[in-house]
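As you look at this complex, bear in mind that one protein chain is not there, while each of the others sits in place.
So that you can tell them apart, the chains are marked A and B in the order they are listed, and the count of residues begins at 1 in each.
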Amino acid sequence: MLLLRRLATALPSIAGVIIVTFLLTRALPGDPAAYFAGPAATTQAIDEIRHQLGLDRSLPVQFLDYLGQLARGDLGTSLSTGQPVLAELLTRLPASAELTLLGLVLSVVIAVPLGIAAAMRPGAPVDHFCRVVTTAGVSLPTFFTGLLLVYVFYYLMGIAPAPLGRLDVFSSAPPHWTGFYLIDSLLARDLPTFGAALAQLVLPAATLAIFSLAPLARITRASMLAALGSEFVRTARASGLSRRRIVYVYAFRNAVLPVITTLGMVFSFLLGANVLVEKVFAWPGVGSYAVEALIASDYAPVQGFVLTMALLYVLLNLGIDLVYGLVDPRVRLEA
Amino acid sequence: MNTLRHARYVLGENPVTALAFAGFFVLVLCAVFGPALAPYDPLASDTAQALTGPSAAHWFGTDQLGRDIFSRIVVAARLDLGIAVFSVALAFGVGALLGLAAGYYGGWIDRVVGRSVDTIMAFPLFVLAMGIVAALGNSVANIVFATAIINLPIYARLARAEANVRRHAGFVEAARLCGNSEARIVLAQLLPNIMPLMMVQVSLTLGYAILNAAGLSFIGLGVRPPTPEWGIMVAEGASFIVSGEWWVAFFPGIVLMAAVFCFNLMGDGLRDMVDPRRRT
Partner (left out) sequence: MRRREFLKRSTAAAGTIAAAYVIPARPARGQARKDTLLTLSESGPNNLDVMGVGTNRPGYEASWNTHDRLVTFGVKKDPNGHDHYDYTKIEPELAESWDVGDMSATFKLRRNATFHDGAPVTAKDVKWSFDRAVTVGGFPTFQMAAGSLQKPEQFVAVDDHTFRVDFVRKDKLTLPDLGVPVPIVINSQLAKKHATDKDPWAMEWLKNNEAGGGAFRIEKWTPGQELVYQRFDEWKSGSLPKLQRVIWRMVPSAGNRRALIERGDADVSFDLPPKDVAELAHEKKLAVIGTPIENALNYIGMNVKIAPFDKVKVRQAVAYAIPYQKIMDAVMFGRGKPMFGGPAEVSAPIWPQPSPYVTDLAKAKQLLAEAGLPNGFETTLSFDLGFAVTNEPLCVLVQESLAQIGIKVTLNKIPGANWRAEFTKKTLPFIANAFGGWLNFPEYFFFWTYHGQNAIFNTMSYQNPEMDKLIDAARFETDPKKYKEEVEGFVSIAFADVPRIPIFQPSLEVAMQKNVTGYRYWFHRQLDYRQLAKT
């Protein structure tokens, strides 16, 4: 019930997203009818196709049509790939999610210890180091980082696999359970495929991780500083607990809440930002799909993509609220 | 006076921030005097000198058409900073006003602003920017506009939260008792009070705005050729990395990074200055 109420508050923004996306895609230059009609079409042939596609009707009518389709779960068909958008998004979403999640995990593994170290000795070299490195990371355009990594690790050194999507050519995809190749290959006990999928993931995930270090390290440092300066840590120190125990058990556990909030924000930000990374690494995710479609004035995939992302965003925030409740007993959904 | 002393203290304590301010100063110099500082005409091609590496004559080498990359980078500073500054100013202006109004008045204004901001936030932001530029056409004005829209929510939310907290503060009540109009209270009392916090955000979003414009250029939605712009230069140079002409993408990329880096570190530094907890 509470979940439902929480979801209901998100409905207006979803409606807003649907309307804005619809208007935006209709304003895109280009004429799908001309595209469909082929290279040698006459004006008359294009008009006929425009009529078939319903593009000669007024905007409100087109919008109602679109809503009707949405209600039936039909996101339309992509012009450039010729496939139903829903099916394509569903097969591509796990690719994006897996990449983004791994990037996030990588980022957490580096940023959180770095942030803790910085908080332990504020103003010391390690603090400056943390700040400079993470800020440098977020200052690099992701496509530039990606290109550089490919050049160095694949082209010059030859230790990374070819940037050819989720698996090298001679591996076949693991049986479909979750769509996450790492998980599916483990479930199928197929270690070679797991290794191959992981190898493909490393560079793009690293690109995303480099970009997302800064907010995580910054928030870890800040909330650790606050926690270390608080009463209960002082009390713990006074009662002679080991430094390790104080930092990792008392201070960190209390500092983890803001980190989780930021994690959610960073995840949704990365999902949007990885369109460029996907383009560089030929990653078959939803981001690259949307970019191609947008450039080709292909309405349906753009609308479908934006809608999916908006829904994800809402679900993600809901998820964060739930995790909050689990981590911090003071926060309850009722609150 | 006190603020200045505190600023000097923070800068002295934090050499990195000082460095960032110095870098920012250089950027501003380039933006103001750009064409005068460039050793070559940034648009003049010289195909006999195409794709030569860094040398005494061409510090950063030349691009596919033999144009001097250093000159192009210097001249591009004005456009890149311009896009960033104008878009952030727009986002700041509109966002702060909307946020203040929402926070101060509450009620339906708050709901409308809140919902609109939520709607923008529910978009994948970069894709929204792409959509706006693709739909309206790729001109500098539209890139500024798109970047402003995706930065708007941050300012609106910040201003709303701050105004909400302060609307019953003593100085606001005092101003109200003195008979100041509501609009005057918002603009003359509340706005200056939230300025410092907003400035931190400005510095951070300036960097993000530059990255955003560069990303748009990378997928072909940037300014028109042959205008020099860092993002486009990286995008164009990307195809030369594999063939060994690394400098075409590398130098614009590094300058782009350095600029964003400066803004981010400045933002950090400003935060330290503004944050009362850091004052000693």
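By definition in this document, contacts are C-beta pairs under 8 Å (C-beta built on N, C-alpha and C of every residue); 3 or more make two chains touch, one makes a residue touch a chain.
None of these values were measured; they are calculated from a predicted model.
One of A:207, A:297 or A:317 touches the chain omitted from the figure, and that residue is A:297. Touching the chain that is not shown, out of B:65, B:89 or B:161: B:65 (per the contact rule at the top).
Contact residues of chain B toward the unshown chain are 43-45, 47, 50, 64-66, 134, 220, 224-226, 238-243. Think of the hidden chain as still there; on chain A it touches residues 29-32, 34-43, 45-46, 79-83, 88, 91, 147, 150, 154-155, 158, 162-165, 169-170, 186, 191-192, 194-196, 198, 279-280, 282, 284, 288-289, 292, 295-298, 326-329.
Definition applied: only the chains that are shown with their structure count from here on.
Note on chain placement: the centre of chain A and the centre of chain B lie 23 Å apart, centres being C-alpha means.
Across the complex, chain A is touched by residues 13-16, 115-116, 118-119, 121-128, 130-132, 134-137, 207, 211, 214-215, 218-220, 231, 234-235, 238, 241-242, 246, 249, 253, 256-261, 264-265, 268 of chain B.
Only residues 10, 12-14, 16-17, 20-21, 24-25, 27-29, 123, 128, 131-132, 135-136, 138-144, 147-148, 151, 155, 214, 268-269, 271-273, 275-276, 279, 287, 290-291, 294-295, 297, 302, 305-306, 309-310, 313-314 of chain A touch chain B when the two sit together in their complex.
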